[in-house]
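Structure incoming, see below.
Of the protein chains in this complex, all but one are displayed in their positions.
The chains carry the letters A, B and C, assigned in the order they are written, with residues numbered from 1 in each.
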Amino acid sequence: MAEILVVAEHRQQKLADVSLQILSKGRQLADKAGIELIAVVIGADVSGYAEELARWADKVLAVKIDTPGESLAEPCQKILSSIIKDRKPKLVLIGHSSFGMDLAPSLAVELDAPLATDCIDISMQNDSIVVTRSIYNGKVNAVYSFVPCEIVIVTGRIGEFASEESDRKGEIEKIDFRLEEDLGYKVFEGYIEQEVGGVDITQADVLVSVGRGLKDKENIEMAEELARALGGIVACSRPVVDSGWLPAEHQVGLSGKTVKPKLYLALGISGAFQHTVGLKGSEMIVVINKDARAPIFSVADYGIVDDIFKVVPALTQKIIELKG
Amino acid sequence: MDIVVCIKRIPDTADVVGIDASKKDIEKDSLAFKINDWDDYALEAAVQLKEKQGGSITAVTVGPKEWDDILRRALAMGADKAIRVDQDMVTADCYAVAKVLDALIRDLSYNLVLFGAQSEDFGCSQLGVMVAEMLGIPHAALAVSLQVADGRIHVSRELEAGMLESYTIELPALLTIQTGINRPRYISLGGIKRAMSKELQVMSLSDLGLSLDTLAPMVRLEKLELPPRGKEAELISGSPEETADQLARILQNSGIF
Amino acid sequence: MALAEYKYKDILHRCFRCGYCKFPTNWIDVNNCPAYARFRMESYSCGGRLWLTRAWLNGEIDWTDHLAQIMYSCTACKNCEEKCPLRFNVDIVDMIRATKSEMVERGLIPSVVKEFLENIQRQGNPYGKARAKRGEWIGGTGIPQYEGQEFLYYVGCVGSYDTRAQETARTLGKVLIKAGLPFGVLGSEENCDGNEVNTLGEETLFEMLAEENIQKFRDLGVTKIVTLSPHSYNTMKNDYPRFDGSFEVRHYTQLLRDLITQGKLNFSGGLNARVTYHDPCFLGRWNGEYDTPRQILNSIPGIELIEMEKNKTGALCCGGGGGNFYTDFLAGSESSPARIRAREAYATGASILAVACPNCMTMLEDAVKAEGLEGELAVKDISEIVAEVCGLA
Partner (left out) sequence: MDNVKKALAEIVGEDHVSAEPEELYIYSYDLGTTEPHRPDYAVAPRTTEEVQGIVKLANKEKIPVVPLGGGLSLAGLAVPLRGGIALDLKRMDTIIEVNEKARYALVECGVSQAQMCSYLERYHPTLTHSEPGAPGPATIGGNVAIHGQGDLAQPYGFSSDMINGLEIVLPTGEVCRFGSCSISAGWFTLHPLPDLGLFLGWSGTTGIITKVSLRLFPCKRIRGTGQFVVEDEELVPEVMHKLTHTQMAEDIIAYSQAIPPFTSGLHHITINIGGDSEEELEFKQKLLWDDTLGEYIRRGDGGFLGFRRGLDRPVVAKTSDWRKGGGFEYVGAIMPVDTYPECYRRGREISERHDIPYTVLGRCIGMSHAMMFSWTYAFNRADPESIRQAREALHESDDLALELGGTLWKPGLYGQKLVMERMDSNTLELMKKVKQLLDPNGIMNPGNWEVA
């Protein structure tokens, strides 16, 4: 049936931002194609979410299941494959989140449907779907189409689609789902919050952020000196945490924190999308990197193409002088 | 503890400069190739498990002859055996590659299958979970820590905003590994030479009862294009002293200090 | 652990850790082991490294990042071999190299060293830049490609990729052209010479680099090589013969001295300046070449050559050896060896600090800036000084 189906995800009493973002995109596509937008939300108590989703979707399927852990991929896959086989939506939209990565590929196999992930644009011309993906670490975009088929599954990149307000009053259908299959083989044991040391980078006005270009743990001192001069604290990108140079609480980006400082000063960071998505809200972004083609320059207000080991010591010195 | 690790060979994205005339591929002449970063972490995780619990590691890939170098590297790191399905499927979609790997792994004896969470070139992060579905074994994507104990594996998985979620999964199972789970060791050229004696088996699609026409991609590449220029950053130029001086004044004028 | 397989297992314990190795030949300070000068902790002295090697290999301590960093902060400058009073002193730097290769073979090395070696495995240079770009330094200088000329001018990774060192590489090329020397360069066909890879302990990678270079030189009919860097000069002169690659290898200062004395390179002017010269370790202590660079400087009218207190066998290393120009284990403080050396050069009252090595060039030029001496002390390669007085600059 000509409709677009959006899978919503939620965690700890809150709908995920990405779900609202792809819902808005779904609404846009559905209106353009003149077809309906269906949202599905699965969990132990989903009534609150259903009301919220109904502001975008023409119809919300609120599926109640009684397994621990709201987003366990296995039960969701079973439920979604049966709904999709039944409704045969033209396009299934899921967020390219940790939940999406765990779910979408196994759903595609179950439905023998084509899957395009982490898309930065989705379009439908009469019922052929075209998507755009960012590949080679953001250096090249690729446009894909699909062989003619009933169902296409697409996951959308977090933070790529703007979530517009909408106050539609969609219809809500409650579905009770009893899982016959025993899930003993995979037991959810709860969430773990990253232990927060003394530092909360989300509160700082000034963040001096370091990336792989820092080359070694010893050089963090250089960034700390600059941070002290600016009254800020040191943050970092993922490779710095992976190499054990700074604890995870300093990490900005998708799997770390989202920050909105007055100044985000990026040193030796190439700017993978998973990092830039966490800093886009900064008032001023300054980038120092010796690779002029580093993707992060495309989100910067000011940039210096030079070696951080030459510029940063001089910058710290200059700031101390100017502060007098 | 028998582990299968699937690895991929990719161009060093730092060198990627442009798109070739066909608009369907990048310029490949001056590129250097290496093992996909995520797969290096998956291999290291497998070797550390083997060092603790014993057992065997088989490294597998699907690709042409030049891909033997990443298998040799895996053997030097600690894999006992390597298998390459001799078929260039770089332009195929993940679904097709998953079918090949499913057919290959199905006949191997394994308790655990490890994939990298995604690849540096296309970054689909689909392959591992697809293969798990085809093999009919439980999976968890984006694993950042794992311990094995009496037939089960305790995994914690990375979510957004610094959150993790943890599971206990019965073996056999499939995990896709996120970077940062460990610190992959350096593989010396001497190590690679010493591992030359280890077995590297090459198979064809037909050995797996497959043929190219059953593997036609359902997702088709239309074209490649350069991303639109983002916000035009104001570049400050000059010697390190000059740029530092200008930047310091800009920051002062905008009230940062 | 494997003390049994360690190459120097039966002499390693003979280090008394008396501390002579920290001193220059004239004993005036305790700063001549660059790593010790930087951290001033006993573990960072040469004796400390030997004791820690023995402790690690017989299981008294475990491998840690810090242990690896202590080993890799050795710049292989051979001051210890110059000063150690005991009979095994000629092997000391190789004893520490052997410790590094124990770590390399176990894959247990600092991440920045792993990066250095993997970049060379992949791209033939430690910076990881594309091989195709290795010839870009030539620019429009007209420096010819090598097609069988009498001399191969071998540039090396730092000269090929580091912006400041590229200028030196170009200048030397121009001087050789002016002297009418028949020579050519390999440009993007040139590969890493392996000297640093050897001092970092990656023995098999070094063997591969050496054998491939020797094969390439033989195929091209190379017999005489002139190198920009003392690092290349050292490995081609002392190690390549082990892989039966015997060529007539010269550091460029040795060639320029001959060209000057043969009248093939005469100066159109002089240079009125007080100059002090920094002995690069791979020219000086490794190969005993102290005089040739000084002969060149003394042959230039107007130059007043002033020696630093610590010179020749007692020179303080710039801290760039053993891969440290890239790994930077000794950076980040006023007691970084390069900054100590910059102060020593300035103290002579000289206005020019002459160097003969691209690594020294980048290390000392950064140090002069960090010391705020940029206006008063210029770091110049000897080829640049010669070019100036030949009216080429």
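Going forward, a residue touches a chain if its C-beta (ideal position, glycine included) is under 8 Å from a C-beta of that chain, and two chains touch if they have at least 3 such contacts.
Source: prediction; values computed, not measured.
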{"item": "Displayed chains contacted by the hidden chain, counting the whole assembly", "value": "C"}
{"item": "Candidates C:Tyr6, C:Trp51, C:Tyr72 or C:Phe183 - the one touching the absent chain", "value": "C:Trp51"}
{"item": "Interface with the unshown chain - residue positions in chain C", "value": "11, 13-20, 22-23, 26-30, 39-43, 48, 51-52, 55, 60-62, 64, 66-67, 70, 85-87, 333"}
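In the analysis below, only the chains that are shown with their structure count from here on.
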{"item": "CA centroid of chain A to CA centroid of chain B, Å", "value": "20"}
{"item": "Mean-CA-position distance for chain C and chain B (Å)", "value": "37"}
{"item": "Centroid distance [mean C-alpha coordinates] between chain C and chain A, Å", "value": "47"}
{"item": "Touching two or more other chains - residues of chain A", "value": "243-244, 310, 314"}
{"item": "Multi-partner residues of chain B (each touching 2 or more other chains)", "value": "14, 183, 240-241"}
{"item": "Chain B-touching residues of chain C, taken from the complex the two chains share", "value": "104-109, 111, 113-114, 117-118, 121-123, 128, 130-133, 202-205, 207-208, 369, 374"}
{"item": "Complex contacts: residues of chain C adjacent to chain A", "value": "65, 69, 110-112, 115, 327-329, 331-332, 366, 369-370"}
{"item": "Chain B - residues contacting chain C, complex", "value": "12, 14-15, 29-34, 77, 183, 185-193, 240-241"}
